[in-house]
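Here the complex is missing one protein chain, while the rest keep their positions.
Then we have chain A:
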């Protein structure tokens, strides 16, 4: 799980796109995914996102995330089966006609699952094809968000893999002291994890403090910033953004006409 939000260097044309157009694309995918709840519309959208991932040559690295997402998606499907009462019974999960699985519940569950996978995957593609510093630059320079907050948010994101890595190290350190995080019943395990959580928080606080000092010694917040390299908007970027906007407008129009939406 440690490498979820990391940049993957492949230099595809998607890598070379301006971060702004990729952000537009990811947001566009999200709007589209939220607009429709027809399984087939969402499936088509997911296929498009997967194709983009393939073109960017980052999909293989994200395959293990997909596995985790599939588990979450199946939980969503199960939840719908339990809670949505439809009319078209397909089959029963338990004998004696208990726990009916209806067509409506199954379809809605699948739609929810697909929607989640599509949105998460599109943002992962955005993050793994764009360097951290470029995202920062676009958000502050192009979108005029306040630098301090953007920096704070992006740094938090940047430290997720480090944090997970640290968690593994702490778990090892406690295991070798005989702490039963790797054996025993679930309740014992849960209690044992206290010994992992506490050092992890302490180490992270320490790290945050050190980071703040290191940043100040290098002049963070002393005045107007200049930038080392500013990514330019190419014709391709304009094309991508215009296409995204056009698609979104089109999709919303269709949605208002009642296409791609199923009422349960």
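In this section, contacts are C-beta pairs under 8 Å (C-beta built on N, C-alpha and C of every residue); 3 or more make two chains touch, one makes a residue touch a chain; residues count from 1.
Simple rule for what comes next: contacts and distances are computed from a predicted model.
> Suppose you had to identify the omitted chain by its UniProt name; would it be "Large ribosomal subunit protein bL17", "Stage 0 sporulation protein A homolog", "Monosaccharide ABC transporter membrane protein, CUT2 family" or "ABC-type cobalt transport system, ATPase component"?
So, among "Large ribosomal subunit protein bL17", "Stage 0 sporulation protein A homolog", "Monosaccharide ABC transporter membrane protein, CUT2 family" or "ABC-type cobalt transport system, ATPase component", the name matching the hidden chain's UniProt entry is "ABC-type cobalt transport system, ATPase component".
> Where the complex has a chain not shown, which of A:8, A:42, A:119 or A:170 is the residue touching it?
From the options A:8, A:42, A:119 or A:170, the contact with the absent chain belongs to A:170.
> Can you say which of A:16, A:103 or A:206 touches the chain missing from this structure?
In the complete complex, the chain left out is touched by residue A:206.
> I need the residue numbers on chain A that touch the omitted chain, in ascending order.
Per the touch rule, chain A residues meeting the hidden chain are 166, 169-170, 172-183, 195, 198-199, 202-203, 206.
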